[in-house]
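As you look at this complex, bear in mind that one protein chain is not there, while each of the others sits in place.
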Amino acid sequence: MSEQKPGWRELPFGAIPYKSSLEYHTGDWGVERPVFDLEKCTRCTFCHFYCPEGAISFDAGHPEVDLRYCKGCGICANECPAGAIRMVRKG
Amino acid sequence: MKAITLKEAVEKPDLLASGHRLCAGCAEPIIARLVLKASRGAIIATTATGCLEVATTIFPYSAWRIPWIHTAFENAAATASGIEAAWRAMRRKGRGPLAKYETLDIVAFAGDGGTYDIGLQALSGALERGHDFTYVLLDNEAYMNTGIQRSGGTPYCAWTTTSPAGTVIPGKREWKKPIDEIVIAHETPYVATVSPAYPLDLMQKARAAFETEGPAFIHAISPCCRGWRFPSNKTIEVARLAVETCFFPLYECRVEDGRPIYKLSPPSLAIAKRPERKKPVEEYLKVQGRFRHLFRPEKREDLIERIQRWVDRRWEMLLEKAGL
Partner (left out) sequence: MSRQKLLGLNGDEAAAYAIKQVNPDVVAAYPITPQTIIVERFSEYVADGLVDTEFVAVESEHSAMSCCIGAAAAGARAFTATAANGLALMWEMLYIAASLRLPIVMAVVNRAMSAPINIHNDHSDSMGARDSGWIQIYCENSQEVYDTCIEAWRIGEHLDVQLPVMVCLDGFTLSHTMENVLTLSDEAVRDFIGERPYIKVRGHLGEAEFRLDPEKPLTMGPLDLYDFYFEHKMHQVEAMKEALKAIPEIDEEYAEISGREYRLLHPYMMEDAEVAIIGLGSTMGTVRYVVDRMRRRGLKVGMVRMRVFRPFPTEELQKLLKDVEVVGVLDKAMSFGAPGGPLYEELRTIFYDVDENPIIVDYIYGLGGRDTPPHLIEETYEELLEVKRRGEAVEKLKFLGVRM
């Protein structure tokens, strides 16, 4: 059912959070996900800046979305100046 | 001042990590990520109680990859003052854990609730004392975290749960408190307005704020798809319309020789130079459900006109101050 939560003796001093939010995958929040047309994409990088989750990276030299965190808000698709992003319903 | 470029910023790892639980389409993390991209190196942040603070630090998780503290709602500026005083003292003594930082970006994030209203005293005190810190106002124009109640930053006629649009009263009756003028009146060395729709402009202003000696104030318009009632993918569009209609013009104000010098930023300067580019405020109002009662069941031309006059008057005053 639910994992046993730590007792007070196990919790860190001073109510310090001990898990990075990267361990919390918000990717299941959204019903849609962005799909990138890399031919149309001009590498303007605006999608990286506009994403509230910081889920779009250009590490590969082109936009890639981390679906573990994408909430499907659709801002990237709505804003892409080249029309290179469209939102599709997740399978 | 070391300028910031999109290319450089794209490569900087996010200091506010993914996995936070702000609403899909929320502008606050967009703004916060952009501000943090402009950090010069060592940075300590504090955040007032509100959406950003709550959704990024749900125990045992934290999305902040920088040292960060939340204390209470009305005291972001006072908490930041304490951090700054500690750093100053340690530098002076040449002893203490923060003494090794020659430059330290100290930033306070607060909403309109924690700034216009309950936080105004602490902000005023911190500005008067001249602490070396940056205050970022995340203005979503209501107390959003507690459920969309009106604040001093809520605009005229906006629907909120404590200023609802009823049959007799059409939303908030008071006008948006002129917070920028208040901060400028404190002779704050650097004041700027930003919109997440213009990310490079935002980052450059954040960098300028960090580099300012003394207090700096960044006022960010932060459209809230929940409280302003628009689809989550329109956040940036709304943030752009706010600038294009001059509802929220972009500018900087620096104190030079004791005088406030205003400088319009490119998106607003373009409108100043070609006034025909200025969009009617109606275009901004009609995409937001919180102004829906101005259009349905009947169009309230009288109220829309009042809002247009308010926008025009403030735009003209700004142009005057900027010497245009």
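For the reader, a short list of remarks on this structure follows.
The chains carry the letters A and B, assigned in the order they are written, with residues numbered from 1 in each.
The rule we apply is simple: a contact is a pair of C-beta atoms (placed from the backbone, for glycine too) under 8 Å apart; a residue touches a chain by one contact, two chains touch by 3 or more.
All figures in this text were calculated on a predicted structure; none of them were measured in a lab.
Checked against the full complex, the one of B:85, B:169, B:185 or B:324 touching the unshown chain is B:85.
One of B:18, B:75 or B:233 touches the chain omitted from the figure, and that residue is B:75. One of B:12, B:65 or B:321 touches the chain omitted from the figure, and that residue is B:65. Screening B:121, B:146 or B:161 for touch with the missing chain picks out B:121.
One chain of the complex is left out; on subunit A, the residues touching it are 5-8, 11-20. Residue-level contact of subunit B with the missing chain is found at 41-44, 46, 53-54, 57-62, 64-72, 74-75, 78-90, 92-93, 96-98, 101, 104, 121-122, 124-125, 128-129.
Here is the rule we use: only the chains that are shown with their structure count from here on.
Measuring from the averaged C-alpha position of subunit A to that of subunit B gives a distance of 23 Å. On the subunit B side of its complex with subunit A, the touching residues are 6-7, 9-11, 14, 16-22, 24-30, 33-34, 56-57, 59-63, 65, 196, 199, 231-237. Those residues of subunit A that touch subunit B in the shared complex are 15, 17-26, 29-30, 45-46, 48-55, 58, 66, 68-69, 71-75, 77-79, 87.
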